[in-house]
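This report concerns only the one structure given below.
Rather than the whole complex, this shows some of its chains in their spots.
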Amino acid sequence: MIRVNGRDVADRDGATIADLLADLGVEADARGVAVAVDGEVIPQGEWPAFTVSAGSRVEAVTAVQGG
Amino acid sequence: MNDPFLLAGRELGSRLILGTGGFPRMETLADAIGATGTELVTVAVRRIDPAARHSLIDVLQACGVRVLPNTAGCFTARDAVLTAQLAREAFETDWVKLEVIGDERTLLPDAPELLVAAEQLVADGFTVLPYTTDDPVLARRLEDAGCAAVMPLGSPIGSGMGIRNPYNLTLIVEQAGVPVILDAGVGTTSDAALAMELGCDAVLCASAISRAVDPVAMARAIRAGVEGGRLARLAGRIPRRTHAQASSPMDGLPELAAADVPTP
């Protein structure tokens, strides 16, 4: 089980960050997106290769309106 | 008038920074950006919402403005630092409007946590623009820590109460070696003008514009306040006087009483 943006995602242990972003409808070369795995920022260049192990927490963020 | 605003070595053509929060529609945001003439707008960092229909970043790029990510919503130095790092990766900028909040109701900054976060981000290579209280000592400590500007509040975020303590703001301006940007509290044109008259280098404004009845008209209004206040600062205002100073001459007055009435 991986936790992506606060939701448990089943059957994706070992998926890459790129895979998980695709699940969210985000392409791997999307602008304005960043990803942290277990509190560490993973550079965009590593997304295709970086595999996320079970129990990890993934946060995928982008810009929203804010002061 | 040649009056460039240098922020972290970059020249900005407008002294008004726009917060993007609170606009009801993207179109309105884009129109307001145009109306303000701003070159720098803030965004927040949040989880990707697969249902979102618009890309804020695309809109801002189309407007030709630079993005200033903030760390709104962070209550600890650790969260703020990580959020800044995410933002740097996402938006390819090492500028960050640093917010470390200490209270949910007032959204006031947490001074000690803010300083810790600022120190860590400066060490990590960021250009740190901290949202801070109007405490002159904290402002100087942030500057000493290497922040590229200080962004004191006038009053709480979204409160529209203007500048509650102009005295403190004046002290901050007097001592600052980096730009002072009024952040939070502006409600209307006169608030923005006052900030500039007190010597702030710029004003950051979100809710006053985005939540006004007519945001685009208010964008123009507050732009006028910023520009007019800056002009007034440079033009050298008259001193305040306790009594009057006549604006019409007191000599050369005709004697108009009837001739048969002896005049003194």
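Note that the chains take the letters A and B in the order they are written out, and that residue 1 is the start of every chain.
The rule is simple: a contact is a pair of C-beta atoms (placed from the backbone, for glycine too) under 8 Å apart; a residue touches a chain by one contact, two chains touch by 3 or more.
All values derive from a computational prediction rather than experimental measurement.
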Full-file chain stoichiometry, since only one instance of each kind is pictured: A x4, B x4
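Assume only the chains that are shown with their structure count from here on.
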Chain centre separation in whole Å, for chain B relative to chain A (CA means): 34
Partner chain B, residues of chain A touching it in the complex: 5-6, 24-26, 31-36, 39, 41, 43-44, 59-67
Contact footprint of chain A on chain B as seen in their complex: 19-23, 29, 42-50, 55-58, 60, 67, 69-70, 72, 82, 85-91, 157-158, 184, 204, 206-207
